[in-house]
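Entry: chain A
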Amino acid sequence: MNEAMIRVRGLTKRYQRGGETLTVLDGLELEMQEGGFYALMGPSGSGKTTLLNLIGGLDQADDGELFVAGENLAELDNAGLAHWRAASVGFVFQGFNLIPVLSAFENVELPLKLTPLSRAERRQHAEFALELVGLKERMHHRPKQLSGGQEQRVAIARAIATDPKLILADEPTGDLDRKSADQVLELLGRLNAEFKKTILMVTHDPHAAEAAKSVVHLDKGQLKGIEEKRR
Partner candidate 1 sequence: MTKLVWRQILGHPVRSLLTVGAVFVGVFLLCMLRSVVVALNAGVDAASAARLMVQSSVSLFVSLPISYKERIAGVEGVEAISKWQWFGGFYQDQSNFFAQFAVDPVELFDAYPELEIAPEVKQRFLERRNACIVGEQLFEQFRDEGWEVGKSIPMIGALFPHPSGGAWEFELAGTYRSATGALDNRTMFFQWDFFEKTAEQTECGVFVLKVAPGADVSRIMAEIDTLYENGPQKVRTTTEKEFQRQFVTMIGAVPLFVSWIGGGAVLAILMACVNTMLLAARQQVHDVGILKALGFTDGTAFQLMLAQSLTLCVLGGALGVGFALVTEPVLVTLLGTFFPGYAITPETVGLGLGAALLLGLVAGIAPAMSSARLNPVQALRGT
Partner candidate 2 sequence: MLVPLTYNLRSLWVRRASTLLTVLGLGATVAIVSAVLALQQGFQGMFTAGGREDLVVFLRPGATGEGDSIFRRDLGTRLMKTLPEIVVDAQGPRASMECYLAVLARRVDGGETNVPLRGVEPASFRLHGDALRLVEGRNFTPGSDEVIVGKSLSGRLQNAALGDVIVLNTTPFRVVGIFEHAGAFASEIWGDLERFMPTLGRYGPNRILAEVQPGTDVKALSARLEGDKEVPAKAVTEKEYLASQTQVFGGVLIGLGLLLGLIMGTGAIFAATNTMLASVASRTSEIGVLLSLGYRPFPIFLAFQFEALVLGLLGGLVGCLLALPINGIETGAMNWQTFTEFAFAFRVTPTVLVAAVVFSLGLGLIGGAWPAWRAARMKPTEALRQG
């Protein structure tokens, strides 16, 4: 574990908004270790979601270096990024983002279809993931038949189905009530402690940040500091 799981050097990202150019990330320098549970926090506009998207290979930076899980993301093209995402990352979104026309089981199975696993093997993995999040008995339900908290847990099952090293969560508790939020946070904690998953969680909720082991503070596209917590 000498090499950091995530290494960010001089990362810059700009957006065009109605004729003006906004610099969202400004020469960001950052390192995150494998096995960590990081909460990314900062005022709105600080670039935390943008950073998450770049680390997850959903977008490309304008400048700087980005190494994630040993891979230089700047050198990958669209197809390369897609393959990399399938193998290395699991996403959890604020709005759950389950595909409405598929059942819970089918949603969890989706990323597995990108692997060479056989049908029976895929089924095994998917059921295992669903059992982990405690929703195996609802696996044939459609998203609209599940509550918000249940949907998010299915999304987490989907995120871990291919056993990726890295889990990226963007305001995972933003749309949930207190009880469901706690369930989700507890789940994430378990995934980190028991299964050694590296977790990055963007949040503005201090209560959610308490579940993490470290807090990364961003402001105006730059790193303000990393707070290591004793847990």
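In picking the candidates, the idea was that all candidates are chains of the complex that A comes from, given by their letters.
By our rule, a residue touches a chain if its C-beta (ideal position, glycine included) is under 8 Å from a C-beta of that chain, and two chains touch if they have at least 3 such contacts; residues count from 1.
Only a predicted model underlies this, so the values are computations on that prediction, with no experimental measurement involved.
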Of 1 or 2, the one touching chain A somewhere in this complex: 1
As the complex stands, chain A meets candidate 1 at residues 53, 56, 58-59, 78-79, 82-87, 89, 91, 93, 95, 97-102, 106, 110-111, 113-114, 158
